[in-house]
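Okay, here's the structure, questions in a sec.
Missing here: one protein chain of the complex. Every other protein chain is in place.
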Amino acid sequence: MNHEEMTAAILDAKNRKGMTWEQLAEKVGMSPVWVASCCYGMNTMLEDQAKALCDALGLKGDVPQTLQTCPSKSWGESVPQDPLLYRLYEAIMIYGPSVKDLVHEKFGDGIMSAIDYKMHVDRVEDPKGDRVVITLDGKFLPYRRW
Amino acid sequence: MNHEEMTAAILDAKNRKGMTWEQLAEKVGMSPVWVASCCYGMNTMLEDQAKALCDALGLKGDVPQTLQTCPSKSWGESVPQDPLLYRLYEAIMIYGPSVKDLVHEKFGDGIMSAIDYKMHVDRVEDPKGDRVVITLDGKFLPYRRW
Amino acid sequence: MNHEEMTAAILDAKNRKGMTWEQLAEKVGMSPVWVASCCYGMNTMLEDQAKALCDALGLKGDVPQTLQTCPSKSWGESVPQDPLLYRLYEAIMIYGPSVKDLVHEKFGDGIMSAIDYKMHVDRVEDPKGDRVVITLDGKFLPYRRW
Amino acid sequence: MNHEEMTAAILDAKNRKGMTWEQLAEKVGMSPVWVASCCYGMNTMLEDQAKALCDALGLKGDVPQTLQTCPSKSWGESVPQDPLLYRLYEAIMIYGPSVKDLVHEKFGDGIMSAIDYKMHVDRVEDPKGDRVVITLDGKFLPYRRW
Amino acid sequence: MNHEEMTAAILDAKNRKGMTWEQLAEKVGMSPVWVASCCYGMNTMLEDQAKALCDALGLKGDVPQTLQTCPSKSWGESVPQDPLLYRLYEAIMIYGPSVKDLVHEKFGDGIMSAIDYKMHVDRVEDPKGDRVVITLDGKFLPYRRW
Amino acid sequence: MNHEEMTAAILDAKNRKGMTWEQLAEKVGMSPVWVASCCYGMNTMLEDQAKALCDALGLKGDVPQTLQTCPSKSWGESVPQDPLLYRLYEAIMIYGPSVKDLVHEKFGDGIMSAIDYKMHVDRVEDPKGDRVVITLDGKFLPYRRW
Amino acid sequence: MNHEEMTAAILDAKNRKGMTWEQLAEKVGMSPVWVASCCYGMNTMLEDQAKALCDALGLKGDVPQTLQTCPSKSWGESVPQDPLLYRLYEAIMIYGPSVKDLVHEKFGDGIMSAIDYKMHVDRVEDPKGDRVVITLDGKFLPYRRW
Amino acid sequence: MNHEEMTAAILDAKNRKGMTWEQLAEKVGMSPVWVASCCYGMNTMLEDQAKALCDALGLKGDVPQTLQTCPSKSWGESVPQDPLLYRLYEAIMIYGPSVKDLVHEKFGDGIMSAIDYKMHVDRVEDPKGDRVVITLDGKFLPYRRW
Amino acid sequence: MNHEEMTAAILDAKNRKGMTWEQLAEKVGMSPVWVASCCYGMNTMLEDQAKALCDALGLKGDVPQTLQTCPSKSWGESVPQDPLLYRLYEAIMIYGPSVKDLVHEKFGDGIMSAIDYKMHVDRVEDPKGDRVVITLDGKFLPYRRW
Partner (left out) sequence: MNHEEMTAAILDAKNRKGMTWEQLAEKVGMSPVWVASCCYGMNTMLEDQAKALCDALGLKGDVPQTLQTCPSKSWGESVPQDPLLYRLYEAIMIYGPSVKDLVHEKFGDGIMSAIDYKMHVDRVEDPKGDRVVITLDGKFLPYRRW
């Protein structure tokens, strides 16, 4: 079973059960973005986590094993076309140089890790229209000099 | 004066004065990411804001006017090569489908605006290594049905 | 059932029934462009709308549910090759800077939303040859300053 | 004088005079989108029109002649990055198949001309936020069978 | 039946019958390039024409109907690799600016229509080697000024 | 002097003299498309031809020599954006497979040369609108078997 | 049977029979590169040649006919990734301008035909390591002036 | 002095002296393709060779030194547009798989080196039209197994 | 059996047996990177090596033969998206010019062979976090002058 087949099996079971990522995340005891990312073949679960997810969805067979296997990550189009994803891409590209300068001002030469990294999505109420708040939280990695 | 020339003039003055975006942001009375984005030709200031910035940097001539002129925004490479920017791009692409599903679960069909949008960069102390925390905060826009 | 299968099922039923998008739009009580866009997997219907469409086409099973599921939108070729679509693309690209300036003159810095957006296609009689008139109608969104 | 130099000269004079495309359009006696498109090197003016524009802007030399010379049209990036232009591109791509079907239902096999074509930008008041309304109006051209 | 399946069915029958496009064109009463283009899913036939073609080839079922359905035209590679097609592409690109200038000298600002358009392929005898003569014949369309 | 500088010098002199390619072609004693193509750096003239052209335009210096030097031909964008050139590209791509089949039916396996090649542009009167007629005329080259 | 299926059938039979292109070329009475190119769907055989090849490989059905049918040639990746093919590509690109100049010095303005063309691959013994010697041999085609 | 400036200086002197690559190659005592490739910044000369070339062309200053400096090789367009270069590219791509198989049949798994490599261009007389014969001659490099 | 099917069969057997590349490499008597590369269709084994691998994995049929057949190597995306592979790509691109200069300083004009080449992956303990150490080891190939 490859990761595409695993994702299809999980999404199918999730739809049939009518469960949200938030509900599944509670079952696994981890955060929703991370749990979803594992199911999309972008991260690996530990054995217990994979078991908890598959129990919640009634999945057996190769799914728990594949959830623990390191995937080859890819995302097809280098520029996303879906409007929700494009807006994220656009925000990163437009504000990229500003963010880069501020990281360097606050930390020196280095980057925000995308590996020692976590991410959250929240809904914040606002009388002018509720807001999507996405938090990117990565360890600062300074460049090594050698 | 076009926006590239404006950016060069501002960065040059900023370096000569040894000022940070945070210091300039205080002078303008706005947030650092936004002030930097205007200086990179990605947003427009109001007259007072442009004046405050130029006073702080000792800039005259066409700079204040150009800061108020709507720019044609672009970012060259569709996939950034600078490692700091690439990590942001990578995080967005890897977690994109997960974020998309969570927005739809919390809000229904629609997107996070990149126009009614704000963004912050923070340094968060952590004994295992301080962390870069970037907040994307945009109004939810539901798709219109007509 | 994914959105490609849904589109194929709907187009097949539409052809067999010999119905136009205009007729289907009347059944659903919404506009033709929007109804067609849902069927092409580019928008989501409410439950009643999906039911009305499927009743008109004699479709059952997963189609009504998939019509209500947020799709991942994409359009393959970044530059369309079909002549009708290419002419639309060409018109947007050739007149893009002019349109941009006029929006800024009339509204200030911001954009026309493609989310709070509607679109119509009309045939206008003309003695020199009837004309296709396409109306793009989106809410103006001013850039937030923060 | 090539068309890029012509555009730069016109935009410079327009800014110095503080005139809008609407004001210039009135001087020329044509519509604003079309007048702007000529100044961006995307269309050609007749001699009288070029003269009226240059008189309004105080321009002489090669500008009037270049305004009457057929340009080689191009727009650089095949997918625009400026958010205002990208939204237009996105709207055309997402609703393209729907628009195509409706044109064929109303007219048969053929296209909307981008040559025998006109375009308008309007501001429409709306209590929920004013709207940008863009009208694309092109002659229907049926495919010739031979 | 989509247009790819239609093309495959027609080419298969054409090969089995050992008929040329010229012979089929005679049956349909139209020119060979146009008849072939319909069979490649690049144009639509009228009902009589589709019937005549299918009778000649012994085809039934959905083929006649699909021949009358507006196709979504595309050609895959933006630059063709087949040597015969590449030479056509090369000739157009190398002589493009020259052809453009001559059209403008003879007609003014406008284009040759690719819609109100016809095309012929001929073999012309020549003692130094026979020649392929291809004629592109399209209506001149002047740009509208508005 | 490179070919870009040569082209600029010729176009400048041609504009100042107000001469057309047809008039220059008469001076050189060759056809207009070919003469223009040499001036665009896409073909080489013989010494007499280069001299005749430069005499007609009042050009001296390196121009006649550069007109006789083999250029490195290129055309920038692999897909042209100028509408007149795009229509030629589109016509070739849409009718390419049909033209290919007809050449093979009439000649066997081989191609139309783009080297032993000539091309003409004509205006043909037509009560429904005059037509642009472009003739591509190249020697048939059969594939060698070895 | 399309050309991909033909190639697969021939390669399969060749492997089962354990025959080399050189052995097959002897059976057909032509050179190995050319015979292999026909089998890869890049050239067409005459009836006798196709029959000889199929007899040697024990192939029947549509293979001999498809070997005689003009293929639509293509090679997928515009830059090859296989190291052997990439080295050929690299050699052509690095030495391209030098080769071009030498052809023009020896022949004048024109090209080496890739149609009236033959190619050989030889192994040449060398005490420092045997060498691959590839010969490209094409008719010189002078540009026509008209 | 970078390699582009060196190439420009050499080509300019070569044109002024009216010398061919063959004549220069004789002065340097090496083959014409290689000498030209050094001048195009694609290979490095030894000190004596650079001196001989510069003496023949009357060049001084940084040219001899730059001829000995390892260049960063590049060729711009990944697919060449000049017809002479495109034909070479096309021949390599069309016959690539055939050549690859023959190299493997004759040598086993490995490649033809493009580094321990030489290349010649010859004119071969032929009553049906003289032929361009290009020889690619590279050491066979077997893959190492480890 | 093509190389993709071979790879799938090997990976499937490897997973079922729960064997690592290191364990398989020991069975074959070669290094792990090389053994894995053969299984991914990027190198060819000798008969004994292929037999040893297939014995260890319980594979029969065409697998041993395909392991000995020269593959057509390719890697899909020219820029890898998987983060582990992207970091390798990034390191090569960022330090490329530095590495190039150092090779030329130490060896003169030439390259590191990727054919007479070996590669190792090691884990090196480090109190600040263990390190991945990858060694690229290729024969220096000097450019031939001819």
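Residue numbering begins at 1 within each chain, and the chains themselves are lettered A, B, C, D, E, F, G, H and I in the order written.
Here, a contact is a pair of C-beta atoms (placed from the backbone, for glycine too) under 8 Å apart; a residue touches a chain by one contact, two chains touch by 3 or more.
No experiment lies behind these values; they were computed from the predicted model shown.
J.: List the displayed chains that the omitted chain touches in the full complex.
T.: A, B, G, H, I
J.: Using the document's contact rule, name the residues of subunit B that touch the chain not shown here.
T.: Per the touch rule, subunit B residues meeting the hidden chain are 77, 79, 81-83.
J.: For subunit G, which residues touch the unseen chain?
T.: Touching the missing chain: residues 79, 81, 83, 86, 90, 93-94.
J.: Name every residue on subunit H in touch with the hidden partner chain.
T.: Counting only subunit H, the missing chain is touched by 72-75, 114-115.
We take it that only the chains that are shown with their structure count from here on.
J.: Could you report, rounded to a multiple of 5°, the rotation needed to superpose subunit C's C-alpha atoms on subunit G?
T.: Copies differ by a rotation of 145 degrees.
J.: At what distance in angstrom does the C-alpha mean of subunit G lie from that of subunit F?
T.: Chain centres of subunit F and subunit G, defined by C-alpha means, are spaced 32 Å apart.
J.: How far is the middle of subunit D from the middle of subunit I, if each middle is the mean of its Cα atoms, in Å?
T.: Once rounded, the distance between the two centres reads 55 Å.
J.: Which positions in subunit B are in touch with at least two other chains?
T.: 34, 72-73, 75, 79, 83, 90, 93-94, 97, 100, 110-111, 113-117, 141
J.: Name the touching chain pairs, please: which are they?
T.: Pairwise, the chains that meet the contact rule are A-B, A-C, A-D, A-I, B-C, B-D, B-I, C-D, C-E, C-F, D-E, D-F, E-F, E-G, E-H, F-G, F-H, G-H, G-I, H-I.
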